[in-house]
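Certain chains of the assembly are absent from this excerpt, and the rest are unmoved.
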Amino acid sequence: MKGLKKKLADNMLVLRNSHQSTTVINVKGCPIGGESVVVVAGPCAIENEDLLKETAFKVRGSGAVMLRGGAYKPRTSPYSFQGLGEEGLKILARIGEEMNMPVVTEVMDSEDLDLLCEYTDILQVGARNMQNFSLLKKIGRIDMPVILKRGLAATIEEWLSAAEYILAGGNSQVILCERGVRTAETWTRNTLDLSAVALVKELSHLPVIVDPSHGTGVRSLVAPMARAAVAAGADGIMVEVHPVPERALSDGDQSLTPKGFSKLMKELEPIARAVGRRIY
Amino acid sequence: MKGLKKKLADNMLVLRNSHQSTTVINVKGCPIGGESVVVVAGPCAIENEDLLKETAFKVRGSGAVMLRGGAYKPRTSPYSFQGLGEEGLKILARIGEEMNMPVVTEVMDSEDLDLLCEYTDILQVGARNMQNFSLLKKIGRIDMPVILKRGLAATIEEWLSAAEYILAGGNSQVILCERGVRTAETWTRNTLDLSAVALVKELSHLPVIVDPSHGTGVRSLVAPMARAAVAAGADGIMVEVHPVPERALSDGDQSLTPKGFSKLMKELEPIARAVGRRIY
């Protein structure tokens, strides 16, 4: 670890020991953190079964290995679409099984944990809950992979410390997800911090993936940032795809079309090879 | 509302109608949002009964009307002191009753709501949970005053929208608390945004208080920022006080001594009068 002094207590579980390789988290046979770069895709929110099926079919055809979709949506306004809830979870699980894709969905309340664990293969803790320590502690006591998104203005120290809450509880299946931080820039929704990917990969043994959709909020920036993320060393990419983005119930502006996603996948392959990896 | 265009949907419950006065929230006979400025004081964390009693006795003697103290602490690291939990709540309730001071404590998990409501007079939602929408919805369904702190990097729009989650549920006893936002400045813990106080007072009918302790993280800045907050129109101040700050289990650097707090109270009175108010 030359050039970057260790900033965290030596005995933290998230830290990489010398020569320790990245922890590989196996999700139904699909390894995250290994040689291959995994691509998770799907709509922001699960809107209905047909749309999710169509999306899943298309993204899988283009090479996505996991399916994302929100059933509980953290919306700024209480009057915005809040997600389908349990009905959405059932749809997600059904389509995931049909398509043979592990599924990812967000948990917003520790009371929902049991329910979510029934239906999902990976839990996601969103940026707004990164320091919901009570939730993190409960996730630490279950046996399920979890994607921990970086908080809206979280430092890397806080992000790793949040992961430590989960590891300290006994659950070491944590995948970190960079999704941009707040800055004064208004033309992008967030400022995607790819240096955090490289820095966390150096400090920690946990796999790191990148969400260029929330990280930019702008459709045309998703592909360049996905390419950049893989070049920077990311272990995976999580991308929002919607068959008709302009009609999406949330985050349409940042969703790729299936065609755009297909194009992206073709661009990612040579980048992955250029850094000695491949797309799973 | 000259000079500041309304930025939120007209029908939001948090918004102030023309000529509407500030909502007064009555906590055991103590009004927040009225003509008087209220001062809430106490240690960051409840450490033990004697310390809390000593602190309560002294801050009450200097003019604080409410007592704060954390039983569940949101700490960056899982290895830091996490609070006394239920035992802390009991101590807080006991001392509050003895001293005849309404008490404030933080809720970190919706599962603890019932328990907390038994012991506290005001709930506090911390900055890290400002967008824990699931918690907000549940608080919306109970009948208890709540202090909603502004998130670490929350815009005013997001803060008011978070309050709207509570009001939309039927609970209109929301007190907003400005506690600083993240900036690149490292000599202060946060950058206290007093313009947010004036702006929110203009847009919303909810009372707004200020936490200069977390807002600066620096003891010597607490008094000037408390004075400035009252001058800017704040309806109250929430200050951390510890009998021996250097031995505090959390946030000692930003805690006033009882003597420092007493001095502050003497400074606040003329400022309050200067803006046509008084200290409750």
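General observations
The chains carry the letters A and B, assigned in the order they are written, with residues numbered from 1 in each.
Throughout what follows, a contact is a pair of C-beta atoms (placed from the backbone, for glycine too) under 8 Å apart; a residue touches a chain by one contact, two chains touch by 3 or more.
Values in this document were obtained by computation on a predicted structure and should not be read as measured data.
Note on stoichiometry: the full complex in this file contains 4 copies of its one protein sequence, with 2 placed in the shown coordinates.
In the analysis below, only the chains that are shown with their structure count from here on.
Here the CA centre of chain A is 34 Å from the CA centre of chain B. For chain B in complex with chain A, the touching residues are 9, 72, 74-79, 108-112, 128-129, 131-135, 137, 151-154, 157-158, 161, 164-165, 168, 181-182.
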